[in-house]
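The complex appears here without one of its protein chains, the remainder shown in place.
Moving on, here comes chain A:
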Amino acid sequence: EFDELCFEFGLELDEITSEKDIISKEKGEEKAKGASDVVLYKIDVPANRYDLLCLEGLVRGLQVFKERINLPRFEKIIPAEGEGQRLIVTEQTAQIRPHAVAAVLRNITFTKDRYDSFIDLQEKLHQNICRKRALVAIGTHDLDTITGPFTFTAKAPSEIKFKPLNQSKEYTASQIMDLYRTDSHLRHYLHLIENKPRYPVIYDSNGVVLSMPPIINGDHTKISLKTRNVFIECTGTDITKAKIVLDIMVTMFSEYCEKPFTVEAVEVVHPNGKTHIYPELAYRTEKVKPEYINKKVGISETPSSLAKLLTRMCLKSHVTGNGNHLEIEIPPTRADIIHACDIVEDAAIAYGYNNIQMVIPKTYTIANQLPLNKLTELLRLDLAAAGFTEALTFALCSQEDIADKLGTDISATNAVIIANPKTAEFQVARTTLLPGLLKTIAANRKMPLPLKLFEISDIVVKDPNADVGAKNYRHLCAIYYNKSPGFEIIHGLLDRVMQVLDVPPNEENGYTIKAAEGTAFFPGRCAEVFVKGQSIGKLGVVHPDVITKFELTMPCSVLEINIEPFV
């Protein structure tokens, strides 16, 4: 039933499990002993629905969807002049983490579950919209332990000294970095500030460190179940995302304040003296024509019915004018709604995808094949008919495969080089199909001889004239592997390929082969293929060194040509 509800709401119930199940799957049953049996529902949430990342938001969303409650209206309370909290941003932050926003949750009541959810939401936001704290980092503090105004500045690591969260003594910022170098969690964030001359830091008016974003909070301001007033700051490099994150934090947890859904504003003072009041908690109104929604979805609902559907999706809507418009209020929880098309999507979800009538478009078109692919398809059939079997090898390989092993230097290959390969198998894009076929034979040495393989696929070379600086070429490569090299067989295959391409064997308007050299070929057993005087590739007996380097033992001959001139 819950599965169905999730589906209706546009979510996917991924798995029903328990902590015990998870641990036992990952680490074995032994370790799972004593773990919780409480049933866990794992739900896949769309990446941009930050309002569904915690139980509070998800339950609220589903309740509104089922029309059990109305979407609460979030209210920003601006304290009287001089009574509110202020966060002063200094110009030193500009070079490292220029943006900061903040808000206060007054008279909140935590329970164990609420507290856990509060911590968990911060972690999920950090991993998601905050891009592992690179864009935004969240700090939450017990306001009653500190005194404003607060200062967000940046200082040399040696000048920062405080007791980090859950530590027993004070460390300098440099020491903190060393302390967390092996921390399974925090070590992933150190690189964000590590090599900077100044680290970001937030102080209260008495010099108490609230946090050193994006690494760690101070222990002094640690919140507990007894905390009543929470100071939330978000610092970052992307102001839009910082504002969204703050809005999400306060809209999710203001529910537990004495006056539910109210948030106390904080004034942020910028280095240039300008001030901003946060959280924004902005409500935006979009006007959309009902027929726009109907036409995009393929339904014909009345304006009032559409308004009702959208309201169920937390987009409070009503019909205006003479029924020609819908006015839709986008709440601060729905930062994902950035265009009318997002409203259309929510209307479709609420309507139910399964209820939309499937229609085949009347779009009338004449199909065309890409000439290069059509040629490839035809050639594949003729090569198989000639007794050769098709291989399908990787376009990525090691530098060795296309250079050292073929007796040439990587600089001579003009190959595209990958910056961040995880293994040596993916260092470059191939410049020839030959290594792939040789590796295919090496992996199939048990098969009866002869082995006759081919592949028609793309290779890649650098090309400064191409818009991206590199270009594909469609190659045809064939190999004959047996107790004798069988040059005449590969030569015969070339003749056959030319025959089916209707290219006659003559120099002026057909093809010829001329003695040539190639590092991959046995000296004197290599020829270059010319079509109308233009070189399109080579054929020959593979050099014994190449055979050995690819862990093969038998002689073989190969043909590799570019087929693009035949399109």
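Note that in this section a residue touches a chain if its C-beta (ideal position, glycine included) is under 8 Å from a C-beta of that chain, and two chains touch if they have at least 3 such contacts; residues count from 1.
Please note the rule applied: contacts and distances are computed from a predicted model.
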| item | value |
| --- | --- |
| Omitted chain, identified by the protein name its UniProt record gives, among "Auxin-responsive protein", "phenylalanine--tRNA ligase", "U6 snRNA-associated Sm-like protein LSm7" or "Guanine nucleotide-binding protein subunit gamma" | "phenylalanine--tRNA ligase" |
| Per the touch definition above, residue among A:39, A:59, A:225 or A:417 touching the missing chain | A:417 |
| Candidates A:16, A:39, A:94 or A:447 - the one touching the absent chain | A:447 |
| Sole residue of A:63, A:95 or A:240 that reaches the chain not shown, by the stated touch rule | A:240 |
| Chain not shown, touching residues in chain A | 47, 128, 131, 134-135, 238, 240-241, 295-299, 338-341, 348, 353, 356-361, 363-370, 372-373, 377, 380-381, 383-396, 416-422, 425-426, 429, 436, 439-440, 442-444, 447, 451-452, 454, 458, 460, 462, 464, 466-472, 474 |
